[in-house]
Every structure is written in structure tokens, then in C-alpha cells.
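A single protein chain has been omitted; all remaining protein chains appear in their positions.
For reference, chains read A, B and C in written order, and residue numbers begin at 1 within each chain.
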Amino acid sequence: MIIVMKQGAKKEQIDLVIRGVKEAGLDPRPLHGTERTVIAVIGDERKLEKDKFKALTGVEKVMEVLKPYKLASKEGKHKSKVRVGDIVIGGERVIVIGGPCSVESEEQIIAIAKEVKKAGAHLLRGGAFKPRTGPYDFQGLGEAGLKMLAKARAATGLGIVTEVLDPRNVELVAKYADVLQIGTRNMQNYALLKEAGKQRKPVLLKRGMWATYKEFLLAAEYIMSQGNREVILCERGIRTFETHTRNTLDITAVPVLHELTHLPVVVDPSHATGIRSLVAPCARAAIAAGADGLTIETHTHPEKSVSDASQTISTEEFIQLMKELKAIAKAVGREL
Amino acid sequence: MIIVMKQGAKKEQIDLVIRGVKEAGLDPRPLHGTERTVIAVIGDERKLEKDKFKALTGVEKVMEVLKPYKLASKEGKHKSKVRVGDIVIGGERVIVIGGPCSVESEEQIIAIAKEVKKAGAHLLRGGAFKPRTGPYDFQGLGEAGLKMLAKARAATGLGIVTEVLDPRNVELVAKYADVLQIGTRNMQNYALLKEAGKQRKPVLLKRGMWATYKEFLLAAEYIMSQGNREVILCERGIRTFETHTRNTLDITAVPVLHELTHLPVVVDPSHATGIRSLVAPCARAAIAAGADGLTIETHTHPEKSVSDASQTISTEEFIQLMKELKAIAKAVGREL
Amino acid sequence: MIIVMKQGAKKEQIDLVIRGVKEAGLDPRPLHGTERTVIAVIGDERKLEKDKFKALTGVEKVMEVLKPYKLASKEGKHKSKVRVGDIVIGGERVIVIGGPCSVESEEQIIAIAKEVKKAGAHLLRGGAFKPRTGPYDFQGLGEAGLKMLAKARAATGLGIVTEVLDPRNVELVAKYADVLQIGTRNMQNYALLKEAGKQRKPVLLKRGMWATYKEFLLAAEYIMSQGNREVILCERGIRTFETHTRNTLDITAVPVLHELTHLPVVVDPSHATGIRSLVAPCARAAIAAGADGLTIETHTHPEKSVSDASQTISTEEFIQLMKELKAIAKAVGREL
Partner (left out) sequence: MIIVMKQGAKKEQIDLVIRGVKEAGLDPRPLHGTERTVIAVIGDERKLEKDKFKALTGVEKVMEVLKPYKLASKEGKHKSKVRVGDIVIGGERVIVIGGPCSVESEEQIIAIAKEVKKAGAHLLRGGAFKPRTGPYDFQGLGEAGLKMLAKARAATGLGIVTEVLDPRNVELVAKYADVLQIGTRNMQNYALLKEAGKQRKPVLLKRGMWATYKEFLLAAEYIMSQGNREVILCERGIRTFETHTRNTLDITAVPVLHELTHLPVVVDPSHATGIRSLVAPCARAAIAAGADGLTIETHTHPEKSVSDASQTISTEEFIQLMKELKAIAKAVGREL
């Protein structure tokens, strides 16, 4: 940590900072520059409350040197592989999670599961508990939907990725799901993160649409600090001034996260764009940028989808996209 | 709802849209323009899934005419007053909620409560359950903290505003609190909103730092649709590209929300700015813009605060600020 | 400047950084921490190209200690006063610049000038050269418009604030104007900033809607470095995800800029909001936050305004607003 004093800070103000650092068991090194004094702190700054030093009179700013997350941090670690049955996320193979926004009926989810399986998808997605912006929108089938997902798994062998919204439902969802999904709106729902951290099922954590990389990794750290190290990060678009698309896909998140963390990184082009025709080019871009996988909303009849209809591609489009993605994966030295 | 067809959309595509509108029980009015066809929909468009029409081939865009929230909407309603004991929020008087970020001890919270009461504050704030970005940060005292808040109320008569993070704790928090606070990170935590909606205690709902006015009002609508109409909206800064301050206070939210909704609107200059010296000017601006109240982090010893130290003002500064705010309130025809 | 090396950076990488700092005539102080090495640089870091050090292998990040602007910086300076005839901007008195978006005709501008003068405005605004988003929109009357502004000044005594778009027109505009306005889109138009810096007329510099405080002050520094120290900063809204309003007024910019710079700060609530009904509350907020003045679009017949009609208030509304602003100014210990 580097503590920058204001120009003209008084000696007693500087001394107070130095004393505070020492009291926390770290080693302060004051540097008296031409315009101001800077105090470098040697030791594990994570033990210091950065904010407390910012609050002291005479302090201009406090700059972090170390990253505030440890378990999620890349430093000195190999890239992690998360296993879902036979499927490995974070290895050589790029994996694709396909399926509808919402589970609508047993027939619907089984039919779609069979189609995406045939097209080469590795996991099945589908929401039983739905976070909807408006209270009057369809909220999902709940446990009945989870049971339909389990039947689709039985029918196809595909592992299930499904969202959990409420800490009270984590156990229930974990009973049926192979991967627990935590959605963008809940990235800082700490009660939910902690419950997910107590499970021994992989968690697909979506980036909050407002979240910096640091905050995203701190959310992963919340889960990991509870004992569950099986976290898959998912970039799904951030909120910017451009409203033509639902969100703005931050494609650079893929290589940045690979530099900052050992966790696998997948991309959701459906929610990022919100527009069906943009899903395929953004999916291709994600693989080219080094993503470990994709999650894509697919439906046998997109226009009849009860939710997210306008960003859902048809299974025919999905089959075509899988071919394109195989070519891209090969071009970056991977397979799909 | 207005459905704009693409240039060159085929007759059968247009007919499909028209049929869809009719099936939903509304009245479609196609208008054949010089460049494209537009279909105006007469009736309550809230019954239509806008997204389904966007998903139809040949549709370029779908534009909403009506607002998707009804209970929260201003239209035809008087401004609401929310009562907390003798205190009325949304009336002539501007109200101020003062207190520390976190409850730290019985002595601390009672001492601060007495100071803010003396300075003229109307309600006491203080967190017992704390949403912290990092898992290794102080997470609050939990129920013990709630009990200390209750003692501070007994000592001063000030009603208590405190945050609830977990739907499982809503009843517990409601047992002690006079106002349930839902924080920015939980604005779209629907499980929590629904539980808060089942209580008969006022809810202070903070704007998500990524949330549009529409999404903010839809979050209020979630609470209201469960039966609890006592919602107070709180603007607390949004996330923008400017990182000098913690967030960017959207002062315009105050008059905009007064135009869109009948609910009272308060402002949190402490979290919006994150910098102690900016709290007073932003608090004054909020009252000048028409806010119904303020929530301000105050501590007898800000630099010793266990959280948010750098944005917390001292009780001396609070006393001075209250004087300034009285003058501003008077200048806009209100009192404090 | 603080140079943070990567964990495990090699000795020769650290030595290369140290040598680079020495070659630039500054004093490097390496600090070997528990996890990584940090090199503090003593001396005027503005002489260093920060980017060159970031480019060196083994460097993780480079953090600035000093501000990159000097002339615009507050440090050690009193608040500046900019004089326009008898009017002082940055003193005790809050000043108001009123007038239409565009000069439309001699009659129009003189009529409006008389009205705003009567209401107590201190300067007259009006565009002769207009920056319009679309090429087919009205582009302003050019020099003819400037002449009309001069006539309005002759008729009322009000000094003229008008925009210049093109470095080739700076002298022309300066011939007629009392204050040269540089608009938001041109905040980083360096050719224009430099020409304005060669004039001896005050410059009203609007913040780029994408610009950080640092970039805003560096733009002012461009003008000042050419010899013209008479710069007035104008906050006029930044671009955020919220599109209900034209931009988001960053009210906190007012106290922040007062901390960072000695230059006067005014606010433009008309462009910030783009909505007539929001101009008055935001204008009041600006004065309450400590702004030195306001610039407000006013028209005798707003709905007939050739540009910005929806954000322009009527002269009746302007008169009412001036009364409200006087009360707010008084409440913060100033006058208007």
C-alpha cells in the first residue's frame, strides 16, 4: 500500500499514519519527495483497512499494491479445471452450454436438450427460477422446472446448469443441478454467494453488469472462501451508454481475467447483446479471444419462448453456429 | 406499444404481428408509411410480452408507450407520505437520517444517536448486517447489533433504519427496525424484495448503481405488488467512468423521480461521493433539488469507524451541516 | 510516481527501471516488499513518460503521485476571479448567463437579451456557430449572428458568451464576443484550445461528456499553457447509462473542481438535462453545491426555438427561477 500525503501535510499527521501502519504490524517507509511525502507500506496490506488511512487528516490518497483477492488470484497458480461429470471446463476443449432461457414444459426442455446434444453442446441450460425485471413477468416453474431439467438430463446425458436466486433454495437447486448459476443481478448478493460456497457443486458466476474485474473476482473469492473452489466466471455484458444492444459485451474481459485469475472464463453472447443476429459473431469472437466456453440461449421455436425471445437462436442456427465455432476453436489451437 | 416493421417487411410478417396483438386481446392499428409499416397497439400493453414481438421476423423494433410499473407510477396519484412514528417522509418537512456506517458497540451507537438527535436528525441509521465487497472485511455484528440499535432508540426516541441482506433475516430485522433498508447491491434481489413486500414496515430502497429510473421503479413495484406500499426511494450514486468519487451522484434523479412516481425520494451523499469533504455540498444540492430527505454517515470519531471511514463526517460537521440544510430548506419553501 | 514490479520480477528488470528513472534525472528508491518490489520516484515525475515505464518487462503498474497539470492546479493558489467587464466570475456573487440556444434574428436576440437583463442575468449567451449532431440540422447564422449579438450587447450592456467551433474562426468570434465558449464536443480539439489560448479573452470551457476531471483540467491547461489564464470551467453533464435525461449532471464536479483547481466553475443545467422541467431544480442544486454561476437556455418563445427547444425555458420561467436562485445563493452565504 502506498499512502500519499497532501502537499504541506504536517509532521504530526505523517507520524499518525506511520504509527497506524506499525500498530497493524506492518512496516512503514516514509519517502520525503520534493512536493510531498509518500509512505510505502511493506508487508501484507490486506490486513490494513485502506479506508481508515484515507480518512486521516493530511492523507491525499491511498493506492493498493496487492490484489485484495487471494484464492481467485492467478499468482503462482496453474489454470484451474472445473469438472462436470466427464466435461472439463478450462482445459483444451472449448465447451458450449445450450438451452432455453426458461424451462417451459417437459416436452419443450427434452426436445431442446436433444437438439443441442445432437449439435454438439456439452451442457444444458434452462431456468426454473427466473429473475425478471418486472414483478408481473413470468417467474419460472420452480421445483417443477428443476424436475423437468432432471428428466432432460436423463434423456440426453447432458449435465444441467440452472440459476439459483434465493439462499433458501440453494440446497434444493443443488439437488437437481450439476452447475449452480448465479446471475448478474446477484453477483453481490453475499448471502447467496456464501450458501453457494458451502455446496460442493461448481458455480457459474455471472459478472454483475456494473462490476469491475476486481469486484467480479472478489465475488468469486466470497464463494471460494467458504470452501467451494469450483468457480467458473462468465462475462455477460456490462452496462454502458450504448443502448442499441441490451448490454455491451466486454470481450477484453476474457484475456484480462486469464491474466488475473486461474479460474475458467466463459462468455454469454445472448444476454450481452439481446439480439439474435448478434449472437453468432459475438460467440465466434469469444472463442477467438480465448474463452473456455460459451452459454447460448437456444430454442426449437424462439418466437414462442416465454422469455428472452428476441435473443434466443433457433436450434437450426445453433447447429450452424457450432460448425463455425469448431473452425474458430481449431484456428486458436483448441477443439470443440 | 408501437411495433416498427423493417423496410420491405412482407405482408405475411405484418399479418403475423397483427394476429399476435389480437390474440392477446388488444387492438392493432397498422399504419403504412412511405418507408415502412408501423403497427400501433391500442389497449393495456402491459399484457403483451414486448420481447415476443421483437423476436418475430420482419420486426425492427418495439417501442413502449406505457410505463411497465403501475403502483409506483405517479399518474393520477397524490404524492405519498410514509410515516415512521411521528416522522413523516414526503411531507413539507425535509427529514435527515444520521448515524454510523456500522453498529460497533452499544456505547458507540448510543453516543452517536444522542449527538445526531441533538443536532436535529429525525431517524438513526446504522448497519448490523453489512454488505462488504471483500469476504475478509468486517461483516457486521448481526442480531447483537440490532439489539444495540434498539437500545439507542430507547435512549433517544429516534426510529431505526437498518439494512437487511438476506430474505431469511427479514423478519428478524423487522422485529427491531422501524425502516428496512435494501442496499444498492440488492436492488434486483427479488427474493429479498418480495420478503420486504410482505412486511408492514416502511422500506428504504436504494437505487442499484447500474439501474435506470425504470428499473428502480420496477424494483419498488416488486415490493408494492406484495402489499407493502410504504416505499422510500434513495438515490445514492450511479456507476460512471469518473472514478475520482466512489460513484456519481445523479442529482437529477430527484426531480425526475418526483415526475414519475408518487413515492418520497431521499438522497445519500455519503455513499454517492465516498469523500468526507463532498458530503456537505452534495447534501445541500439534494435539498435544493427537492429531495424529501437525506441519509448521512456520521460518527463521533470517523477515523475510528470500522467501515466507510473516509466518507463519514464527524458529529461536529453534522451539526454544522444541519444548520446549512435548514437554510436551504427554507430557501425552497420547506423546513427541516 | 510509484512503479510496482510484478511478483517474481527479475533483478535485471528492476535495474532497468532504476536506470531509466536516473537517466531522466530523478531519484529512484526501490523498496523490496514481502511479495514484490516497488520503486518510488522522488522528483518532478511530470518529466517522466509514465507510459514508457509501463511498457518495460516486469512492470505491473505505474501509479501517479503528482497531478499532470500545473497551471490549473489549486495547490498553493488562491481562487481565481475572471472578469468580463464589470462582472466578476469566481467572486462572492453568483453569476447567471442567459439567452437562447441559437441566435435566430436581430429581433429575437435583442428581445431575449432585454428580458434576461431585466430578470437579473449578468451575461448573454447565444450561438452563431452551432455544433449539431446531424449535418442536415440548422448550423447557425455565422458572422451575421455575431453581429446580432453585438447589437444585443449595445442594447442591453450585457457581455456576450458565444461558441467557437473552428480554429480558423477564433479571431473572428473574439472580435465580437466577450467570452469564447468551447463546447463539450471540442474539449479535446487541441487546435482550437491552442488558438483560444492565444487570445486575451476569457474562455468558457465545457467539460467533454466523456471527460474525467483530470482530462478536463488538462484541457484547461492547454489553453493556459498558451498564455491565456482566464478560463471558466463548465460542468454540463456527462454520458452515462441513464438515457431518460440527455446527459447526467455531475453535481459533485462542483466541489471536486473547487478542491482541484483555482478556476471558477459554472454549471449548465439546460444541456445536462435536456428537459425543461428539470432545469430549475438542477440550477438550484448547482448554486447549493457551490457553483460560481450558471448558463441557462432561455427564449421568449421556447417552442419556436430553432434548436434545443425542449430544454429551453421561457423568460417567465427564467424570472421565477432567478428569484429562487437568489434565495439559494443567500442560504449559502452568497448573493446573485
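Throughout what follows, a contact is a pair of C-beta atoms (placed from the backbone, for glycine too) under 8 Å apart; a residue touches a chain by one contact, two chains touch by 3 or more.
Keep in mind that what you see is a predicted model, and the values were worked out from it rather than measured.
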Chains in view touching the one left out: A, B, C
Touching residue (missing chain; options A:V17, A:L165 or A:C282): A:C282
Identified contact with the non-displayed chain, of C:E92, C:E303 or C:E316: C:E303
Touching residues (missing chain, whole complex) on subunit C: 46, 49, 51-52, 54-57, 68-69, 131-137, 165-168, 185-186, 188-192, 208-210, 215, 218, 221-222, 225, 239, 276, 302-303, 305-310, 312
In subunit B, positions touching the absent partner: 2, 4, 7, 29, 31-36, 38, 40, 42-44, 63, 65-66, 75-76, 239-241, 243
Residues of subunit A (touch criterion as defined above) contacting the omitted chain: 210, 212-214, 238, 240-245, 248-252, 254-256, 259, 272-273, 277-278, 281-282, 284-290, 324, 327-328, 330-332
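The rule we apply is simple: only the chains that are shown with their structure count from here on.
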Distance-maximising chain from subunit C - centres being C-alpha averages: A
Same or different contact residues where subunit C meets its copy subunit A, judged by the half mark: same
Where subunit C touches two or more other chains at once, by residue number: 240-241, 243
